[in-house]
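Next up is a structure, given as structure tokens.
As you look at this complex, bear in mind that one protein chain is not there, while each of the others sits in place.
Chain IDs A and B follow the sequence of writing; residue 1 opens each chain.
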Amino acid sequence: MIEKRPITTFISHFVIIVGIIIIAFPVWITFVAATHDAIRMTQSPIPIWPGDQFFINLKATLWDGISESDTRPVAFMLLNSLIMAMIIALGKISVSLLSAFAIVYFRFPFRMGFFWMIFLTLMLPVEVRILPTYEVVAKLGMLNSYAGLTLPLIASATATFMFRQVFLTVPDELLEASRIDGAGPMRFFFDILIPVSRTNIAALFVILFIYGWNQYLWPLLITNDQSMVTVVMGIKEMLESAEQAPVWNKIMMTTLLAMIPPIIVVVFMQKMFVKGLTETEK
Amino acid sequence: MLKRVHFGTSWLPFALVAPQILITLVFFMWPAAQAMFQSLLVQDAFGLKTEFVWFDNFKELLNDEIYLQSFYRTAFFSTLVAFFSLSIALVLAALADRVIKGATFYRTMLIWPYAVAPVLAGALWVFMFNPSLGIITYTLDLLGYDWNHKLNGGQAMSLVVMAATWKQISYNFLFFFAAMQSIPKPLIEAAAIDGAGPARRFWTIIFPLITPTTFFLLVVNIVYAFFDTFGIIHAVTEGGPANATTTLVYKVYNDGFIGLDLGGSAAQSVVLMVIVIFITVIQFRYIEKKVDY
Partner (left out) sequence: MTKKNITSVSMIAALMLASVSTSALAQTEISWWHAMGGVNGERINKMATDFNATQSEYKIMPVYKGNYTETMTAAIAAFRAKQQPHIVQVFEVGTATMMAAEGAVYPIEDMMKDTGEPFDKSIFIPGVISYYQASDGKLLSMPFNSSTPVLWYNKDALDKAGVENVPTTWDEMDAAAKKLVDSGMECGYSFGWQSWVMLENYSTWHNQPIGTKENGFGGLDTELTFNSDALKNRIAKIAAAQEDSSFVYGGRRGDSLPKFTNGECGMWINSSAYYGSMKAQAKFNYGQAMLPLDTDVADKPQNSIIGGATLWVLKGHDQDDYKGVAQFMNYLATPEVQAWWHQETGYVPITTAATELSKEQGFYEANPGTDTAAKQLSLNPPTANSKGLRFGNFVQIRDVINEELEAIWAGDKTASEGLDTAVERGNKLLRKFEKAND
């Protein structure tokens, strides 16, 4: 605290707490819904306090899943989501670190052309170009594979754009100093640039992991293999049971389970994030 | 933008951009080219009969009142979402940056909803606002307000805006907060010693220093509101009632994926691509000049 202003501080706390309550409310309702039995969740008004069915629902959802025939437990879907999210996050970070480095630190022909070409992909989500993209993936024989599942989602410029912005704020002196030390471009990249931008890498990992984890329409279209069902697809399947009323307690339990891994990533990476920030301040 | 100090030409930069360019070419440019070709065709769903019609699909679009309306609707929707999510996140980040006690806890509590998938976020909001089951509908009903977003277009739009904003606040907060935390404390302390109050410090020091972040977020938010809210609209309203929440992107999806009108949908994609290029150039050229790094 820079100076003491108890009233302002109190108001700050108060406003944040109110904001948190409003923002967390839908998640709270999810949790509550996951603790009741199926019948209770079809009767108005819906409860706002937890019931006693949490562990029963948890066990049923995690190990039995949607299907009572034990074919697709949610635990298994979670694993698929994890694989998909990791490939997308790590793949996209690697690819865009390299290209942002090239665009910011090198003078070479077609540099701006490449930049604009990449930058344009920032804008069009996969949903809009979904059918032509599907045909391309099919032509390449990549249906039902993790490559077909993830590569088209890696083709987006968010991360490249972000790293470009980060690299632009890196002081020029760093490169000059590294040159004096006789370091080549790649040594500069690995020894200086990546350490300098590790907080951004951490933030992007969080973002991209969640982006990958939350994909729905694309995985649904390109995977025909029940062994590749992800948890978000699983929830949509529960929500859209043709002429059946949705089973809210199981759906909300699965939703909760689907939220836990990204939350773990957010919370865990947050620590690294803060650590990185305090270190740079030293 | 190129660094003042930079490396010269060699094969290396080409190798560095190669993976990204390759992926972009194969999974973005190729499908886009295919969409462009498709927009000149009238074809049955299975692709068994094809007729080349030049620009008929585009002509039809220009005469489609519903399509023209979805332009205004998209602009309206995007403005609201970008405005609310940016301003709420900025306020929360500024406050969280001020307080020391509990800042980490607050941040954890605020970035948490970010982990929710758009489809699920939509489902949650639908669940809360379900005309007969929803907890909020129930409360509103007690207060004498009749909520039925399945019938009332204005309410449907508000619901979609709420859900989309809710999803985006965390993201914006994360970036604003990180940017504010990285501002050297001595700078702010010096200003405080000079007698600048919290509000003044915010506008004269903090806000200018986070402009790169703000620029980044502005682009991302407009793109988000324009394009990435698809999952939310899909789950919450499916563009209804009576097209009240049909945005441009939702319409492309709906006509192509649901309606199987591949030519018409591809023509819309092409229009979107042109808009995208236009927005990108304008936005980039204009804001890039004003922001200091």
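Everything that follows uses one rule, which is that a contact is a pair of C-beta atoms (placed from the backbone, for glycine too) under 8 Å apart; a residue touches a chain by one contact, two chains touch by 3 or more.
Please read all numbers here as calculations on a predicted model, not as lab measurements.
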item: Contacting the left-out chain in the complete assembly, out of B:Ser10, B:Thr79, B:Thr104 or B:Ser132; value: B:Ser132
item: Residues of chain B in contact with the chain not shown; value: 19, 42-49, 51, 130-133, 148, 150-153, 238, 240-243, 254-255, 257-261, 263-264
item: Contact footprint on chain A, counting only the chain that is left out; value: 38-39, 42-44, 66-69, 71, 87, 90-91, 93-95, 97, 131, 134-135, 138-139, 141-147, 150-151, 154, 190, 194-195, 198, 201, 220-221, 224-226, 236-247
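Here is the rule we go by: only the chains that are shown with their structure count from here on.
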item: Chain B contact footprint on chain A (complex, rising order); value: 1-3, 5, 8-9, 12-13, 15-16, 19-20, 23-27, 29-30, 33, 42, 44-46, 48, 94-96, 98-99, 101-109, 111, 114, 117-125, 127-133, 135-137, 140, 151-152, 154-155, 158, 160-162, 164-165, 167-169, 172, 175-176, 179, 185-186, 199, 203, 206-207, 210, 213-214, 216-217, 232, 235-236, 239, 248, 251-252, 255, 258-259, 262-263, 265-267, 270, 273-274, 277, 280-281
item: Interface residues, chain B side, partner chain A - complex; value: 1-10, 12-14, 16-17, 19-21, 23-24, 26-32, 34-35, 38, 88, 91-92, 95-96, 98-100, 102, 104, 106-121, 123-125, 127-128, 132-135, 138, 166, 169-171, 174-175, 178, 181-182, 184-185, 188-189, 192, 198, 212, 215-216, 219-220, 223, 226-228, 230-231, 234, 249, 252-253, 256-257, 262, 265-266, 269, 272-273, 276-277, 279-280, 284, 293
